[in-house]
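The complex appears here without one of its protein chains, the remainder shown in place.
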Amino acid sequence: MHNSVQTTIMSSSQQTTATSQDIENSIDSRAETDIVPPIEAGAHLDDDDRRRVFDFMLQTREFDLAMLRLYRQGRAFGGVYSQMGNEATAVATAYALQEQDVLFPMHRDIGAHFVRGQSLHALMLNHLARKGSMMRGTDGTGHYADPDKRIYGNISHLGAMIPVAAGFLMASRLKGEDCVAMTYIGDGGSQIGDFHEAMNLAAVQNLPLIVIIENNQYAYSTPNSESFACERLSDRALGYGCHGVTVDGTNPEAVYDACFEAIRNARGGGGPALIETVSMRMRGHAEHDDFSYVPREVIEYWGRRDPVDRYEKLVLERKIMTADEIAARRKEISSQMNAVIDEVVELPFPDAEEGFKNIFMD
Amino acid sequence: MHNSVQTTIMSSSQQTTATSQDIENSIDSRAETDIVPPIEAGAHLDDDDRRRVFDFMLQTREFDLAMLRLYRQGRAFGGVYSQMGNEATAVATAYALQEQDVLFPMHRDIGAHFVRGQSLHALMLNHLARKGSMMRGTDGTGHYADPDKRIYGNISHLGAMIPVAAGFLMASRLKGEDCVAMTYIGDGGSQIGDFHEAMNLAAVQNLPLIVIIENNQYAYSTPNSESFACERLSDRALGYGCHGVTVDGTNPEAVYDACFEAIRNARGGGGPALIETVSMRMRGHAEHDDFSYVPREVIEYWGRRDPVDRYEKLVLERKIMTADEIAARRKEISSQMNAVIDEVVELPFPDAEEGFKNIFMD
Amino acid sequence: MPTMTYLEAISDALRTEMHRDESVFILGEDVAGFGGAFRITKGFVEDFGKRRVINTPISETAIIGAAIGAALNGMRPVVEMQFMDFVTNGFNQLANVAATTAYRWGIPVPMLVRGPAGGGVGGGPFHSRNSEAWFAHTPGIKVVCPSSAADAKGLTTAAIRDNNPVVMFEHKGLYRKIREDVPEGEYMVPLGEARTVRSGNDASVITYGSMVFTAREAAEKLAQEEGADIEIIDIRTLVPFDEEAVLASVRKTGRALVAHEATLTGGFAGEIAARLADKCFEFLDAPIRRVAAFDSPTPFAPTLERAVLPSVDVVTKALRELLEY
Partner (left out) sequence: MPTMTYLEAISDALRTEMHRDESVFILGEDVAGFGGAFRITKGFVEDFGKRRVINTPISETAIIGAAIGAALNGMRPVVEMQFMDFVTNGFNQLANVAATTAYRWGIPVPMLVRGPAGGGVGGGPFHSRNSEAWFAHTPGIKVVCPSSAADAKGLTTAAIRDNNPVVMFEHKGLYRKIREDVPEGEYMVPLGEARTVRSGNDASVITYGSMVFTAREAAEKLAQEEGADIEIIDIRTLVPFDEEAVLASVRKTGRALVAHEATLTGGFAGEIAARLADKCFEFLDAPIRRVAAFDSPTPFAPTLERAVLPSVDVVTKALRELLEY
């Protein structure tokens, strides 16, 4: 598996200019025919898993739509970072973890929170920083930690949690505990020094750290061509002496299989892995951003690769669910989500005194 | 030239333990036969160059010996970082630059200062922080800048000057000036975040930056096996989308040819290069360090690969100089160096008032 | 005179300087095309081209380091931190490379690192920090904190023209809050000159940044309610520090309140108070008081944020105590 490449969707190079290049860079060279390959069943999920993975993807999508509604109503609070395009990655990565493993998610990994059993109510309380939220109003969005669910959220400073995840594993080793850590970074964030130092430390310490690079073509308004010049971000694995692979981030089967193998290897003492998932951020950086800097063709190209739609085809084909069942389930999730969100958004903010607590622990 | 590997001396892997491993890691697998291959003439130096390169190597070696003498006499001031084992690298890299190019050297690159025409007197004044030195006593060793000679020294914080060199080139480009920058980092220092960010920036901006990784097996007391887990440090080039090559750092012909090609390519718009030079730090980190942590076999192995001795054979073989000429030249350099050093060490330190100047420039 | 917001004034200064001096260029995340997170450089890439308005990777160390290198090579780079909070990622470059180069090499490093700082807008712990005191305690770095639109323009101009590394903390809460007269064309406010925002005889408020507005509200209130005559001095730059102006004010009024939005302990108010306690001792009719944020990260929820940041009420109360002393 050493630095093998399962699927390569994107080819980039050292161009530093212009939109036409960016289109090319973001679109497969076979784009002219633009036949979206059907998702094929992978090696490690069974149909029961598929039902669950698909359901988590539906939850993620409906969550996004519900947040969008909230945003449009002017009732959102804090950044609304769309998950659209990343559902397969967020869900299938976390789905490959075992219960004792630990997750350090980023801002487009809400699907991973669901997989680890986080309740929407707790999530929303925290996202909207309402009274009773996990972070007591000190911080919001997905920045919380929930040690029981083995979730440790990110801070805003990109890349900062990668060394933290590595250190978490050093402690697990000292304690003799079986634990794999999974964390995420973007096409943009992987240019920060923390990424380098942490990858290298994990490799030299042989830690079971799985780093997912969510290559969704843009870092805020910055296209990959202005962020890096390597062909694949997983090419960096070679320079750390760890496993590296690039997979289609809109295909949960491919994402899962790559994670499954990397985790098995890591758990067995084979060291860290760098898994690049290639997809597209289908909305602005956050909802205030109309992402007009993304060429229409790019959106269209990736629109045809919507992860939920693509996986739905496989679910139907394998008769895991019928179209009616899916429609009903979507509706059910949607109404439950909207109900929770509508409830939480009406709750008061935490009491002011929370701001004066816990600067230091006893 | 993309990520090609000219010579690989070292093979390392993910071991994290023990001295026996470190020996193995530092010694070629063919070590049992231990035939030191003779240096062969490369493609780009002619015999005139060879005479000069060899002379600079002799100067570097004699400088080291002179500093050692000073240290042993208890008259040294500031760190005495041995150049031994790095003469071929320091000299042949800088020798590949043109006059308008710019050098950002490190602590074992005194040879490069000589190549760029720095006088020993100026160097020693600064090294010993005496009155009249380039840095007025505010700092010492090789940390100075000499814009006329296009030398910008390092600061102690490893890696910090790599992004600075990249930015220097961004300015050159804006000014329409032809300029290549060369800078250095160690096997240890290349694990710092600055290295990653700067390599990536240089690649994406397509800057003519040549980064030499001086892989001399140790970072202070830390062997490579505890520093990184990749096979070759030049493997990182792939992850930046730039040129990468590993060469025998005790062979000035190989070092020069690699630099020559990387510089030609960079000057022509081909972007940055990562050149790993493999050699051995033949003394302690600084002279206070007895480097007893280095196994004797390792020292012996590399001792047989002394860059000056190896190159001397080629110089003799090609009848560039005779043995007598070389001996005479060594003696001449040595006595000149010792004279200058003995003179400078007697000079007073700068006036105290220098300490209060230039916090800010007008 | 045209009116501009604080944000437009900074943009105007950058644009004016880029027209005036070819050596000025901009680098940062999303600064080209998008115009930066707050759109301060919107339209710049169209006017000045991609070579002078450079989108960088997310690499604060490399961005600041590259600016230092460009400055060494004769340019006047302006670096945008998307939020000033992220300067921590490039801290080493500022503290150790930029700050020591003039001292060690005698070569100027004219560069400006600027970006949005400050709280009160729901930015949470990682988009609200006021970290000017770190840099004020780093010899070799100048520190600028404009509070008005005109100052924002004039200080930006001066910072660009300065031959030293300058860090400018723009208060994001002021970006669009104020619209004021701002001189047209080239306009410079020299670094190191405090501004008397409001003259008075009863007590001095020494402050900068967003707290200038808080102090002004408190002063107006006290003027109306109790006829108090409060002087407000906006120091504008922490380094260089206009000690004379501050001492003169407190020597006149005999009462000093030092205020900033940054957290209290180790904040720059301590420095100012210490200088007053040394050099105004005989003129003081009351203890020197400080108003600052509670010593915590800046929390996200508005209820908490309001509680930890200094408010008009807290300033008013502190002033009242000073006056009654």
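Each chain gets a letter, A, B and C, in the order it is written, and its residues are counted from 1.
Note that in this section a residue touches a chain if its C-beta (ideal position, glycine included) is under 8 Å from a C-beta of that chain, and two chains touch if they have at least 3 such contacts.
All figures in this text were calculated on a predicted structure; none of them were measured in a lab.
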- Shown chains touched by the missing chain? A, B, C
- Query: Which of A:V115, A:V180, A:V204 or A:V308 sits in contact with the chain that's absent?
  - Reply: A:V204
- Item | Contacting the left-out chain in the complete assembly, out of C:G140, C:G192 or C:P310 | C:G140
- Query: In the full complex, which of C:A99, C:V113 or C:V315 touches the chain missing from this view?
  - Reply: C:A99
- Query: For the chain left off this view, which of A:A166, A:V245, A:A258 or A:V294 is in contact with it?
  - Reply: A:A166
- Message: I need the residue numbers on chain A that touch the omitted chain, in ascending order.
- Response: 134-136, 138-139, 143-145, 147, 152, 155, 157, 160-175, 193-194, 197-198, 200-201, 204-205, 357-362
- What chain B residues would touch the chain not displayed? 16-17, 77-78, 129-130, 135-140, 143, 155-158, 188-189, 191-194, 219-222, 226-228, 293, 349-356, 359
- Query: Please identify, in ascending order, the residues of chain C that touch the omitted chain?
  - Reply: 85, 88-89, 91-92, 95-96, 99-100, 103-104, 125-126, 133-134, 136-140, 238-239, 241, 258, 262-263, 265-274, 276-279, 281-282, 284, 286-290, 295-297, 299
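Definition applied: only the chains that are shown with their structure count from here on.
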- Note, CA centroid farthest from chain A's centroid sits on chain B
- How many Å are there between the centre of chain A and the centre of chain C, using C-alpha atoms for each centre? 37
- Touching two or more other chains, which residues of chain B qualify? 193-194, 197, 200-201, 204-205
- Task: Mark out which residues of chain C touch at least two other chains, giving numbers and ranges.
- Result: 56-57, 59, 61
